[in-house]
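Coming up: chain A.
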Amino acid sequence: MTGRKQNLTRRRFFELGGATAVASLAAPVVAQQAEPIRIGVLQPFTGGLEALGQQGANGAELAFLDANDAGGVDGRMFELIRADTATDPKTAVERANDLIRRQKVAAIIGPVTSANRDAMRPTIERGKTPLLYATDYEGGVCSRYISCYSALPDHWVVPIVAHAVKNLGDSFYLVGSDYVWPREMNAAFIAECDKTGGKVVGEEYTPWGAKDYTATLRKIRDSGAKTVVISIAGADAITFVKQFAATGMKKTTQVVFFGFSENYLAGLSDEESEGIIAPTNFTSSLTSPEAEHLKERVRARFGADAIVSNTVDAHWSLARMYIEGVRRAGGDDREAVTDAMVDQTLMSGNGEVYLRPGDRHVDLNVLIAQAQGGRLEVIEELGRIAATDQCT
Partner candidate 1 sequence: MELFLDTLNYFSLLMLVVLGLVVIFGLMNVINMAHGEFLLVGAYTVVGITGAGYSFWLALALAPVAGAVVGLLVEALVVRRIYHRFLDTILATWGVSLILKQGVILVFGPTAQSVANPLPGVMNVFGVDYPRMRLLIMAVAILLTLVLYIAMFRSNLGLRLRAVIANRDMASALGLNTRRMDMASFGLGAALAGFAGAIISPVMSVDPQMGAGFLIPSFLSILIGGVNSLIGPLFGVAAISGSSNLIAGWLSQADTQIIVFLMAMVVIRFFPEGILKRRQK
Partner candidate 2 sequence: MHVTGVEAPAPLLKVDGLAKRFGGVVALSDVSFELEEASIHTILGPNGCGKTTLFNVIDGSLRPTAGRVEFAGQRIDGMTAARIARLGIARKFQVPGVFGELSVAQNLETALACHGGRYGVGALLRVRPDAVRRDELADLCGLSAKLQVRVSELAHGEKQRLEIAMLLAGDVRLLMLDEPTAGMSVTETEAVAALVRQLRDERGLTVLIVEHDLHFVRSLAEPVLVANEGRIIARGDYETLRHDPRVIRSYLGEGADA
Partner candidate 3 sequence: MLEIRQLAAGYPGGGRVLDGLDLSVPEGAFVAVLGRNGMGKTTLMRAICGLLRASEGTIGLGGEDITGLASYARAQRGIGYVPQGREIFGDFTVAENLTIGRIAKPGLSPAVPRHLLELFPILAERSRQRAGSLSGGQQQQLAIARALAGEPRLLLLDEPAEGIQPSIVQEIAQKLREIVDTTGLTVLMAEQNLAMVDGWADSLAFVDHGAIAESGVAAAGIRQDQSRLSKYLSI
């Protein structure tokens, strides 16, 4: 409400008449008690990452709708407002502004890419609105208003290097899309190799929308690398894996794929995906009670075909952490919830996870999974891993 009062004073400055109309526009309308808690679901519903956006939205909505079904928090219901980033930072900022300033949301869950998140950051901090970010990224976000349910290089790279050096062979060729996350992942990978005695024999970045990886594949084969490490994002990764599989190099070369999930399985045949190794926090082939619970909830709400992926789990878990924060704070006051939601432990789709108060990142349970017969099967469980503090 304070914001509106300010409006009025400023408005007086510019008033050219019609003051009554202005006043009636600005008049407060709703009684305090029954007011729902508005949550912005800001995801890429168009523009290239729609699949992830849809799953993120599903995960978040599952948490909030389940909370509503249970009677809300202190009788207050959650109202979800979807907004589309179009996978474009400019649009993401516009939508974030819209959600915070016009829709007056109590929190925003999303977006997917680092570029969008970083672009939104000043808006979020200016609006003092909690941002719930539940996508794996390169690390380094340290903000009072941003809570991250994300696998960082510490979560994935360190264990996978150890696993690979032991099981797959110790020479690596790194191929990534040409943006920040692959570069940071690969930098961490190289650093880890230096420690453990692995050898990186090549590193390469490909542009968005590449159609022909022949030259890269030739270089990989000529390099003699035993393992190729992929951090290509989106559909390009599918093109790469298809062309890789067609060369028959699979017989001699293993594939480690950062960010591989059920989404990619849909775009590849079983033969093409067979054997791909990926670190992850959740896969739908888990059979633990908590995983079965999540799968059952998702299918109940979104149908039997709905994909239950890492992304769904992350958004679902982080949204529930926020709901717990609202409960602890006794309302949706942004500052109070921001303070209250950290330092909590919660059962995710894959074991208990912990939201740290210091850098507002989550300690996750990491798995190493392998594509087998069109499913992502767990081959190693590494337990809960605490990343280094992102604020230092």
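Quick note on the criterion: contacts are C-beta pairs under 8 Å (C-beta built on N, C-alpha and C of every residue); 3 or more make two chains touch, one makes a residue touch a chain; residues count from 1.
For anyone wondering why these and not others, all candidates are chains of the complex that A comes from, given by their letters.
Just so you know, these numbers come straight off a predicted model, no measurement behind them.
> Which candidate among 1, 2 or 3 is in contact with chain A in the complex shown?
Answer for chain A among the listed options: 1.
> Looking at the complex, which residues from chain A come into contact with candidate 1?
Those in contact with candidate 1 are residues 46, 48, 50-51, 178, 204-207, 209-216, 218-219, 234-239, 242-243, 245-248, 263-264, 266-269, 271-272.
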